[in-house]
Structure formats: C-alpha cells, structure tokens
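Here is the structure we will look at.
Certain chains of the assembly are absent from this excerpt, and the rest are unmoved.
Labels run A and B following the written order; every chain starts at residue 1.
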Amino acid sequence: MAVAREATPVESAADVRDADLDREDLIQIYRNMLITRGIEERGHILYRQGKIPGSFYTGRGNEGAAVGVATAMRAHDVGAAVQRDMGVHVTRGTEPWRIFAQYMGRVDGLAAGRDGNVHMADLRLGLIAMVSHLPAMMPVAVGCALAFKIRKEHRVAVGWSGDGAMARGDAHEAMNLAGVHRLPVVFVVDNNQYAYSTPNRLEFGVDHLADRAEAYGFEGVLVDGTDVLTVYREAHRAIEKAREGGGPTLLELVTLRMEGHAVHDDAFYVPRELLEAYTKKDPIERYRRWLKEQGVLDEVAEDAVSADVKKLLGDALKRADESPLPAPESVLDGVYAEPEELETPHHQ
Amino acid sequence: MATKTYLQAISDGLREEMRRDSRVFLIGEDIGVYGGAFKVTQGFLQEFGDDRVIDAPLSETAIVGGCTGAALMGMRPVCEMQFSDFVSCAFDQLVTVAAKQHYRVGTPVPIVVRLPSGGGFSGGPFHSQNPEGFFAHCPGLKIACPATPADAKGLIVQAIRDPNPVLFFEHKHLYRRIKGEVPDGEHAVEFGKARVHREGSDISIITYGAMVYTAEEAAQAVADRDGTSVEIVDLRTLTPWDKQAVMASVAKTSKVIVLHEDTHTSGFGAEIAATIAEEVFENLDAPVRRLTAPDTPVPFSPPLEKAYLPQVEDVVTAIEELSAY
C-alpha cells in the first residue's frame, strides 16, 4: 500500500524559524484561533437566544487546521474554504461583526441575508463563498489556479474539502485536471473522521485520503490537524511549491469533529474514548501550552490577547445586532449581474 | 385508521414494504446508524441489518447509479438524497441512465429516490429547494409529491411497486407539522389520480405538496369573509398528472389559480396553465393565474424567505383578483 508522506511535527523554536514565523506571527496565529473559537462559541449562544435562523454549524477542533493553512497563504492567494473553516475567514481578515451579522441573516452579513452560516466569503480577501453541495468548490479552486497559470501570475489557489466529500466526483475531476496541468493549487482535506454520522471506514477504502494524491500524479501529506504549526509548515511548503511551478499537493489534516454535525446532533455515534483523546489534543490548548513552554507567551501577554479578543467579539456582537434584516422587497434583486460589475480592476 | 404524522406515514410505508418484499433495500447518507437526517429511517438498521439499510459515502451519483444497477438485477432499491437539493449531483444518472433505459432497450428500472424538499425554516438556497420542475421535463421519470400522511404512505408504497424510476418528494415542512388519518395495513395510492382536497364552485386552485395547506388557509379565509367557494385540487403526482380531474374542476369553476412553491419560469405550473389554456380555453372566464415563488434562489433570512414563498395572503389576493375579473 502506498503511504503518503507523514509530516513530522514542528517541535522546537528552531523548527519554527525554519517555517518562517517570527514571534508576532506566532501570537497572531494564537489570536486567530481564539477569535475563531470565540465566534463559534458566541454563535451557539446566539442560536440558543433564537437569533440564528435555520441551523448552526461549528468547526470546533479544526481551528488549528484552518488557521494554519490560511496563515501560510499570501495576500494574493485565494481559497474556497468549507464548513469547518471559520479560521480561514478570520485569518484572511473577515471582520467578526460581519460574521455574526451573517449568522443572523442581517444585511451586513457577507451574504447580506441571502445565504447563512459559513456559506459566505469576501472575494476581496481572496475567498470564494462555498455552496452546500460538497465539494463543488474544488473544481472552482482549480479554475482559479488555471487563471493564474494562464496569466503567469505567481499565485496559488487553495481548495478545501471534508473527508466525506472526497467521495464525490467533483473531488476527482478537480484533482485530475489539476494533476494533468500541474496547476498551482493545494487541496486541503479537513479529515475530522466523520461525515455527519458516517465514519471514515464507510467513506473510503484506502488507509489515508492523502494516499490518493499519487493517483493524480502529485504528493500527498498526512498531517496532525490539531497541531497548528505543523499544519502551517506543510501548507507553506505546499503553497510555495505550487507557486514555483511544482504542481498541486494534497494535505490531509486529521482532527476530530468535536461537536455534532450541527446544533441538533448530539453525535451519539462518536465513541467517547475518541472524543476524550481529542479533547486532550485540543488545538488551542496544545498551542497555548507550547507558546508558554517556548517562552513566546507569558501570563501577561496571554491575558492581553484574551482580553483583546473578548472585547473585539463583544463589540462585534453589538454591531452585528444593530445591522437590520434585509427588506422583503429586495428579494428579487441581484439574480443577474450587471455589466458595470465587471468594470473593476479585478475583472480588467 | 390511525392518526400519524406525514413523516411517520412515510416511515411506515417503507417499513411495511421492506417486510413484505425482501428485494426492497435502502441506501443513502446517514440513513442507517443515524436513522436519516430527518429520522425517517430510524430503527431500520436494527430491524433490517446493514445489508438492506446501507450508509453510503457522500456520493449521489454512485447512490443513484448503484440503485439502477441493483434494480436491473431484480432488486427494488430506495435511496435517499439527504436534501432534495443534492439531487443535482445525480441529475445525469437519473436523466441519462434511469429515465431512458426502458425506452432504449426495454429494461425496467424500478428505483425510488426519496427527496426531502421545500422551504419555510431558513434552510437557505441549498436546503429549501423544490427541484421537481426540472425532472417533470424528463420523460421516463415519475414524480410524486404527497401532501397528506395518507398519501405519503400510499404513494411511497406505490412508488416502490412501480416498475419505473420514481422521484418521491417529501416536503420537510410537513414532516412533523401535519398529522392525519392513515389507513392501516396495505395502502397504495395510484399515480396520476388527483384528490379534491376541498370542494368549491367559484375558483379552482391546482396545487400539490405543502402549498395545499397554504391554499386551504386562503380558501377558508375567503369563505369565512364573503363566502367565495374555492376548490382545491391536490395533484399528488406530477408525472403522470391528472388532467381529467383538473379539467373537471375548471369546467365547474371557470377560473383557475395554479400554485406551487417551486420557482416560476418553466415550473410545473407553466405546464398546467398551458394545458388548461389549450384544452379548455372556451371554459375559462379569466386567464389562468400562476402563483409561485419568484425566479430567485431561496433566500436564507426570514423576511426574504417569507417574501419568496407564496403566502396565504398572496393566495387570498389572487382569489380576490380572479373573483373580480
């Protein structure tokens, strides 16, 4: 059996220097993870308060995976993140108040109330809004990479998928096309071991999804997705390799979905021991400990970050709640784009 | 007779057919251990085992294509799309393979695709759609859209027994909200026979699925107010659809509203309206009025979704306008 390369963990400060991160970066990563979790925790509260219509999904346990990859992307890179990747939006600079507004279906949400949850993105931040149908954004990410190749731009596209969604034809067609043309794209699988109630063993017959990369002629890497720095290093390598013409990489980031598929699901089908094991590997806690051990963060700095995030999110909640619901009569607007909308630098 | 929810009725129909006929099996995402996203198949894995209740990978194409293969081998597969919206990922297998195999080479493809559909609870653009309109345009497929618990059971049973591919649209908003009498024991409802949900003489509303209830509220409101007598015809199945029953109602009332939750342009309402206008032109005292969702995706935010879905007030207004014509 082919085995994808298994990433060795980043452990020491020296490893980190190799990975091109300074102290500020390290703290920024921590901050982004806290914001990510903070947003989703507050989302739960909003949901219970009846302020979020429909259902509610979180990415608890995936904060390191999402923030790690997004940190490795450069400003002009683009990506299409999926349902557990709030950390990508946060890291790319999406303002938390707009995310809360999104949750609540307000006009200042990224989808202005037309879509909900994490079905959102700000293209100006290089992010493309996912659709529900998984993993339909993988071919779209490949198309971005194709544009970069045609225009000879040194930009990279990142296409995300869950483990379950890798069973769909879109994943295959996307990876195959990318492999044939050696496009500058990195595929990231958030393998949280479940697709709704379906465990990995009922999703695929291979040991690791990363092993599939070879079937398309590129490299696969298996990464502990709870270890943000290792995720960062592998994403950085893959992204820069793609940028330099080295073609695609498939990164499989292994985590566990720490909450139900959505609010209504108590995830009774996840074995308790597995949940306990991954509770111990909580990505934020793990990283915080490491920062302390390495002396990057002391009590004072830690408290400062926490306080800062708390204030940010508190303010964001308030601002989001002031955002109005969309006007009913606007329902008909915007089915079609107008020609002027293409008269932007982006489209020229 | 027992009173059951719409969801229970579907569940019962499936269970009884599985007990009756060992060729029937279920496949879909999260239908086994989890019992289905809406719990329609709760307890089935325990009763029938994992050979007949299969938790599939996230693969709509393989699920539907797989059902076709199994059906050709003599099985009676019933698959579930977790939400009807995801049937777009199996469009080719349905329209290209399942729908055309019998016409091309004479081999029946008796499969059922269960499709939890419809909006009304902020599911957003991808968990609220009514994609029946696309499939009504495809010869070779049959389409059922039950509105009542009795029909939900009767039509799922009939769908399983039908020798053709059947799309079974179950409206999510009816699942637990609607209760009704369901005949005990074997109960199958013939395809292509509409049901007069409410008798009336002034105006006909031709509809199906959840809109039957919207029509009913509107009909009651105008009846209470000024005695306008509205007849509601519930189509129950779209392919085939009961032209005779529709024409009979139109002959009586001479004024028609066609009502559906699916979007407007080229929705099934266009087919009904065009057929009425073609076949009973001389009977009409007013143009056939279509009342549907507008031509937009289904928006998420409550005020938008409310503006999107046909509301009781919209139906009342349409009745008033048509009365005044």
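Methods note: a contact is a pair of C-beta atoms (placed from the backbone, for glycine too) under 8 Å apart; a residue touches a chain by one contact, two chains touch by 3 or more.
This is a predicted model, so every value here is computed, not measured.
Shown is a single representative of every chain type; counted across the entire structure file, the complex carries the copy numbers A x2, B x2.
Assume only the chains that are shown with their structure count from here on.
The mean-CA centres of chain A and chain B are about 37 angstrom from one another, to the nearest whole unit. Looking at the complex, you find that chain A touches chain B at residues 53-55, 105-106, 111, 113-117, 119, 131-134, 164-165, 167-169, 195-198, 202-204, 269, 325-332, 335.
Every residue of chain B that touches chain A in the complex is listed here, in rising order: 29-30, 33-34, 37, 55-62, 82-83, 85-86, 88-89, 121-127, 294-297, 299-304, 306-308.
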